[in-house]
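One structure, as structure tokens, below. Some questions next.
The complex appears here without one of its protein chains, the remainder shown in place.
After this line comes chain A, so read on.
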Amino acid sequence: MALRSAVLRYIRVPVQTLTATESKPQPQWSLRASLRLFSSHDVHLTKEEVIDRVLDVVKSFPKVDPSQVTPNVHFQKDLGLDSLDNVEIVMALEEEFKLEIPDKEADKIDACNLAIEYIYNHPMAG
């Protein structure tokens, strides 16, 4: 199942919004909602959604200053967090995206861009 969704993701054709031919502009999400996909595993998150949700989770962490959070920020170096805080952030990201990250992989997630890459490339990210 992971192989199949990885193959599908590789050959996926990007959806083009018809803003050039239509009079009223359509946002990206409404076109995706009207395009009904019959498999439960083909609807993957877009990168902007992933970035927005990851930054929201990091910003709502009580020990973090929300104005300093950017998509490239390192948890321990830039935000001044502890390694245990790192563990807590990774757990919060797991709960947000309904993922199950193995312990060894979760230990390596140190910065925002790593988290975004991992979640974006995960086939089961909700």
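Operating definition for what follows: a residue touches a chain if its C-beta (ideal position, glycine included) is under 8 Å from a C-beta of that chain, and two chains touch if they have at least 3 such contacts; residues count from 1.
As a working rule, contacts and distances are computed from a predicted model.
Trainee: What protein name does the UniProt record of the undisplayed chain give, "AP complex subunit sigma", "Cytosolic Fe-S cluster assembly factor NUBP1", "NADH dehydrogenase [ubiquinone] 1 beta subcomplex subunit 9" or "inositol-3-phosphate synthase"?
Mentor: Choosing among "AP complex subunit sigma", "Cytosolic Fe-S cluster assembly factor NUBP1", "NADH dehydrogenase [ubiquinone] 1 beta subcomplex subunit 9" or "inositol-3-phosphate synthase", the correct UniProt name is "NADH dehydrogenase [ubiquinone] 1 beta subcomplex subunit 9".
Trainee: Would you indicate which residue among A:Asp52, A:Asp65 or A:Glu88 is in contact with the undisplayed chain?
Mentor: Considering the complete complex, A:Glu88 is the one touching the chain left out.
Trainee: Against the chain that's been left off, what residues of chain A make contact? List them.
Mentor: Contact residues on chain A toward the absent chain are 1, 3-4, 83-84, 86-88, 90-91, 98-100, 103, 106-107, 124.
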